[in-house]
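In what follows, a single structure is set out as structure tokens and then discussed.
What you see is the complex with one protein chain gone and the rest in place.
Note that the chains are named A and B in the order they appear, and that numbering of residues resets to 1 at the start of each chain.
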Amino acid sequence: MAVDEESLAGLSPAVQQEIGRFIAKLRRRQISSSQDVARKTLEIMRLTVATAASKDISSLIELIKAAGRAIVASSPHELTVGNMVRRVLQIVREETADDGTKGGLSAPTVEGGESTSAGGGGGSGPSLMKLLDAPDTTDYNRQPVKTVKSPILEAINELIDELSHVCSHIAEQAIEHIHANEVILTHGRDHAVEAFLKAAHKKRRFEVIVAETALSGAGRETAVVLADAGISTTLISDAAVFAMMARVNKVIIGAHAVMANGGLIATAGSHLLALAAQHASVPFVACAGLHKLTPIFLSNPEQFNVLLSPQPLLQYDEGLQGVHAPNPAFDLVPPELVSLLVTNIGGNHPSYIYRLLSEYYHQEDHNLFVN
Amino acid sequence: MSRDVSARYTQLLQADPASSSAAAIKALTEIVSSSSSTTIMGLRDDLIHAGQALGQRHDAPISIASLCELFVRFVTRTALETRDFEACRRLIGERGEQFALSVREAPRKIAKLGAPFVNEGGAVMTLGYSRIVTALLLEAAATKHFSVIVAESHPHGDGHRTARELLAAGVPVTMVEDAAVAYVIARCQMTLVGAEAVAESGGIINKAGTLQMAIVAHVCKRPFYVASESTKFARMFPLSQLDVPKTEQVRTHAAFVGQDPPPPQLVVEAPSRDYTPPCYITMLFTDLGVLTPSAVSDELIKLFD
């Protein structure tokens, strides 16, 4: 979908300019790391909230959604953008709801009283419990924006801060998962995995086998980085993964995004790696920060993928006509192949992901394009 | 009282054959409004009796018992909030109406959630007739081109009804017998069925033949989707096929229609329902959203804790 010009009109010029610059950078693939994308999105959200001229909360929410939609529409495969927008929306709703109950209003419209809020994460969105209750009438228009703005901005700042610690929090858990004299298999280039392995290397001796991830050569870069850190590294070609799997104790890879069913979107070749791991009964571990958690169920596997230039696969100079050479950047790994998902709040099984979703995102925000 | 409720339920069902849950809720709501009790406990007892009466009907959905239990709990909770009995009764009445309305909206919501999962240019396999499934496929057909393969679901042949409704909307339909499901699965990209009840484990109870389709889909690595309203969530945990509630339906075994009656020693079984365990189900489309089977357990635990 393209940028909707009218909805952008409500945003201040500074925000529009920032969004324009960000979209251009994403389009030109000048920002590569998910963390940078997430941080930039949060900065734009912060700016939106700070410069918003809305009188009430619901129009503030609309404004944030409009800004989010503009960026998501231009780069649909950058799922981190949508995730951060949803986090901000959840922050807004939470801050508003907190103020509402603090106001001590005992309304005839009951929100399920204590049991609902005790349900915590289950409080957001429809649930069986709330079917018979009054419709969710958190009246967002009850408080003026002014009172909640600074808590919201503070919360966003905290989120930005949390982002910068994602890799270190993931790395802290390394010791629990990597044991002495283990052989770890990895591929592609991911900062979280690198931090993970380097942190484990401080306390344990283990070996790493890196599959070169042929077309982009990302695996080669990882091998160099790990070898520089003093880890005993072996570089193999992608085709040799199955043969080497018998000697491997664990497979650890990074992910581009984690879908709502626990499946992963990861570097091309990850699905093959996962199938080989399953065949050899080797645990398959994925490291991903929570900013990569996406509340979307993939209806169409092709909708998320980016096809890159065929350049590394075919030489343009060869002049081959009639040869179709798709070069997908990503792969979809189904949840049943993933044993463990290591996030910055701890390790989880993929089937637990839906719980995290309800904690961090509000049901109404799952689909940013629906009003 | 029980006959009244039953009669009322029949009336409502005739008026709107679409949703039995809505009819049940309306009937129960009316019990509340028309009850002669003056205490909450009395009201509660009336409802429990009515629920049992409805549950004993042979055409009642399996989840009716859960629905009634849900309603009873709701009544209890509401009573805790309001002191005044009459106010409570009115509130229950209002909420009940709202609930019935939202239940009627469920197929549309589910259709919107599930339609993106249908692949453009692909084939969808389904079984028998389900109002929700048909609504979902029609919603998808509005924007995409795809075809449908229907297993006719012997002996009632509900599949023919599905085929007719889809053909009317211009969707090409292929009809196969239940035995040919494994034969055609390779042509499909996904499988979609409805459910009569969703168990606490996340598995479903549906027409006989569903479990076979699920196993075949699992083996051929096709996703198996279930579309069902949240009112079908039942508080049961079948461990095997033996735990599936038996229904009273009496019918002649299809194999013997128009044939000689079976010899006396021949044991003839004609199960009408089976239980599909959650390991074969990829995703459930409900009006609470798209859920994984484990999420279903969560919802039910939250409700009935």
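Everything that follows uses one rule, which is that a residue touches a chain if its C-beta (ideal position, glycine included) is under 8 Å from a C-beta of that chain, and two chains touch if they have at least 3 such contacts.
The definition used in the following text is that contacts and distances are computed from a predicted model.
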{"item": "The complex's invisible chain, by UniProt name, from \"Glutathione S-transferase\", \"RNA-binding S4 domain-containing protein\", \"glutaminase\" or \"Translation initiation factor eIF2B subunit epsilon\"", "value": "\"Translation initiation factor eIF2B subunit epsilon\""}
{"item": "Where the unshown chain meets subunit A, residue by residue", "value": "1-3, 5, 14, 16-18, 20-21, 23-25, 27-30, 43, 47, 74, 302-303, 307-312, 316-317, 319, 321, 324-327"}
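Rule of thumb we're sticking to: only the chains that are shown with their structure count from here on.
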{"item": "Inter-chain centre distance, subunit A versus subunit B - centres from mean C-alpha coordinates, in Å", "value": "35"}
{"item": "Subunit B residues touching subunit A - in the complex, by the definition given at the top", "value": "70-71, 74, 81, 95, 98-99, 102, 116-117, 119, 230-231, 233, 283, 287-292, 294-295, 298-300, 302-303"}
{"item": "Residues of subunit A that touch subunit B when the two form their complex", "value": "110, 113, 119, 122, 125-129, 131-135, 260-262, 297, 299-300, 351-352, 354-355, 363, 366"}
